[in-house]
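With one protein chain removed, the remaining protein chains of the complex are shown where they sit.
Letters are used for the chains, namely A and B, taken in the order the chains are written, and counting of residues starts over at 1 for each.
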Amino acid sequence: MPETLVFYLLSGIAIVASALVIGQRNPMYSVLLIIASFGALAGLYIQLDAPFVAVAQIIIYAGAIMVLFLFVVMLLNAPQEDAADWDRTHPLRRPAIARFGSLLALLLVVQLAWALIRAGGLDAPVAAGAGGAEIGSVRALGRVLFTEYVFAFEATSVLILVAMVGAVVLARREGES
Amino acid sequence: MLALIPLFPLLGFLVNASFGRRLSKNLSGSLASAVMVASFVVSVMAVVDLAGLPAGERAIEQTVYTWIASGDFVLDLTFRVDPLAAVMILIVSGIGALIHIYSTAYMHEESDREYARYFSYLNLFAAFMLVLVLGANFLVLFVGWEGVGLCSYLLIGFWFRKKSASDAGKKAFVVNRIGDYAFVLGVLLLFVRFGSLDFQRLAGLVSAMPAEEGVFGVISIATLLLFIGATGKSAQIPLYVWLPDAMEGPTPVSALIHAATMVTAGVYMIGRNAVLFSHAPETMMVVAVIGALTALMAATIGLVQNDIKRVLAYSTVSQLGLMFLAMGVGAFGAGIFHLYTHAFFKALLFLGSGAVIHALHGEQDIRHMGGLKRYLPTTYWTFLIGSLAIAGVPFLSGFFSKDEILYETFHEGHTLLWLMAAVTSLLTATYMFRLVFLTFHGERRHDGAGHLHDAPPAMAIVLVILAVGSALAGYVGIPHALGGHHQLAAWLAPSFQPPGSAEGIEAAAEAPAVELTLMAVSSAIAIGGILLASFIWLRRRELADALSRRFAAIYTLLLNKYFVDEIYDAAVVHPIQHGSERALWRGFDVAVVDGAVNGAGTIVAEGSGLLRRLQTGSVRAYAGSMFIGVIVILGYYLWR
Partner (left out) sequence: MIPLGHYLFVSAVLFAIGTAGVFMRRNLITILLSIEIMLNAVNLTFVAFGRQLGTVDGQIIVFFVMTVAAAEAAVGLAIVIALFRHRESLNPDAFTSLKW
């Protein structure tokens, strides 16, 4: 019983926070709200016997990526959604768009829900699966990561290197060496 | 050995065509003549060999190589000489050699390069003509057939910088082509029906069939198509219109191609396929009628022409008509006999006219000639002999051959045709002697300066030789009625029979009395014509002018050759040109084809112009479209 309550609470926070994210005018608020959402998600991960992933979520996502976002927001002194000349006349600015977008999102949710319902077999409780808490342990994770998925692991490290180089190059001012 | 006969001139062609411009005139001319003489020598040897064989088996064959081997059908490049081909190769190589020698003098004023070009074409022509007559099957014959057509075009348009000459060459080629189209259809029809193109084989297969009575049998249609081809090549109605224009070419060319050899190819072809034609009486009738009509019509036109070569050209058409008449009534031997004698005197007449033109430095209008008898004796006497021969004066060659045609026509019961031929003979004598009298007799009307020199030796010798031939050539064909043995007919007869049949002539019931009577009639006609001509053009010139004024309409009609060319122009040429331009070019090529191609391009351009508007450059629009796309696809899969 308490589990279910916790689940509803956490998922509620996640959903509400995300909805608010896309509704904010000030990107600073959006970032902060999304951090809240990620936190809730981390809680959900713990409920799913994935402690390592939960911690990684907090450290990497909420801790590193979102901080990066904050840096950029503050660096650019990101203006509010502005009202430049060409902006006023842009067809996509009309309020109808916002409503349209929401409608589409609703449509998507309905479709996905329908798909889920039709798929069936989703009533089985999650925690009833075999393996229990051992699945998400660091040991299990590490073993699989460095044996079966070692190629992907190494490739990802190269990817990160490339991303670093790319980010540095892209963000350089022109004229600098 | 047979292959050498066409091979020698071919070699002459190759040498003159490749190196001609570097050779001196003497060299190229002598070479060309030498190969022709060599060809003649080999021909004589072949004929001697042939004569040594027993009469029923006179045939020498030589297969050069297998040309087509496709499934069951095999066709070889085979040369075959039999009595008919023997006569032809002697004519072509012999008279050809003489004309080559004549040309060395006649064409002397051309540049080295043009001289060599002329002889290369002439040699090539001889090679093809020999291939034509030696061919043992339709395909080899056709190679020669087309080849001589090509050389005719090249030689008629030899002075191609002159527009009239190149036009004449084109006209000859195109008109010939029309005939060739029918010819090929005929050949194909024979192939489809009989599965073979070999002459011997075809003769054997056809002889086993009964003669066709109606017009719609395969043989009748095939032979009719072949005959249409012959009308093109041998200038009969309706495809004769190219021959008068062909006089634009050098005179020796007219002598060789358009008198002695190429135009006789059609006659030869019918003779070669005598068995086929004999089995198609309707076609034979057509041949005879067209032959007689052409003969008469051409003779009437020749009567009023003023260009010396034109008169001779129409005369050729007319004499060819007589040959076809002979073939059409079944007298194949007579037709070939006349072909043989005609080769002599017609070549002689043309070469004589060439000497006249040469002496007068290019003048060809007989109204500006006259009194040349004094200045050009050799030319005059040889020309006179040739004219007597063609008129059919007794005991010259033309008398025997023409007379045989007339007799056979009458004997087979075609009285109307005989009458047409007789009138033609009268006209022949008349126009020929009109030519002689206007050119050589009377007052000198030529207003050129300087003295006229007679033919140079090379030309004179040839003229003399041909004159002797014109006089004596007929003696191989003295008919039985006069006590002769008609060696030529006996010699030729096996060629017109199916292979393996009994040798010897089918001795048709001969009527010596009728023959003698007709002979007398023809002689009278000939002499009468000469007297008529002498009366009008020798004594009373003004009578000719008076007559032409009195019968002005007829005169104009004849002078303008019955306006046939104009009719063809209006009825055939202009509609085709017009139609091509309007319908085919503008209507189809420009509108449809170009339209389709350009249209494809335009469609692509327009389409991409439209599609281009998708690139709004707005990222949000793209995101939006992706979003919608996802929903649609998801919805689609859910729906299923």
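List of remarks:
Keep this in mind: a contact is a pair of C-beta atoms (placed from the backbone, for glycine too) under 8 Å apart; a residue touches a chain by one contact, two chains touch by 3 or more.
The shown structure was predicted, so the numbers you read here are calculated from the model rather than taken from an experiment.
By the touch criterion stated above, the residues of chain B touching the omitted chain are 612-620, 623-624, 627, 630.
Touching residues on chain A toward the chain that is not drawn are 3-4, 7, 11, 14-15, 18-19, 21-22, 24, 27, 30-31, 34, 37-38, 41, 44-45, 47-50, 52-53, 56-57, 60-61, 64-65, 68-69, 72-73, 75-76, 78-79, 81-82, 84, 86-87, 90, 92-93, 97-98, 101-102, 104-106, 108-109, 112-113, 116-117, 122-131, 135-136, 140-141, 144-145, 149, 152, 156, 159-160, 162-164, 166-171, 173.
Definition applied: only the chains that are shown with their structure count from here on.
One finds 98 Å separating the Cα centroids of chain A and chain B.
Those residues of chain B that touch chain A in the shared complex are 618, 620-621, 624, 627-628, 630-631, 634-635, 638. Against chain B, the residues of chain A that register as touching in their complex are 90, 92, 101, 104, 107-108, 111-112, 114-115, 118.
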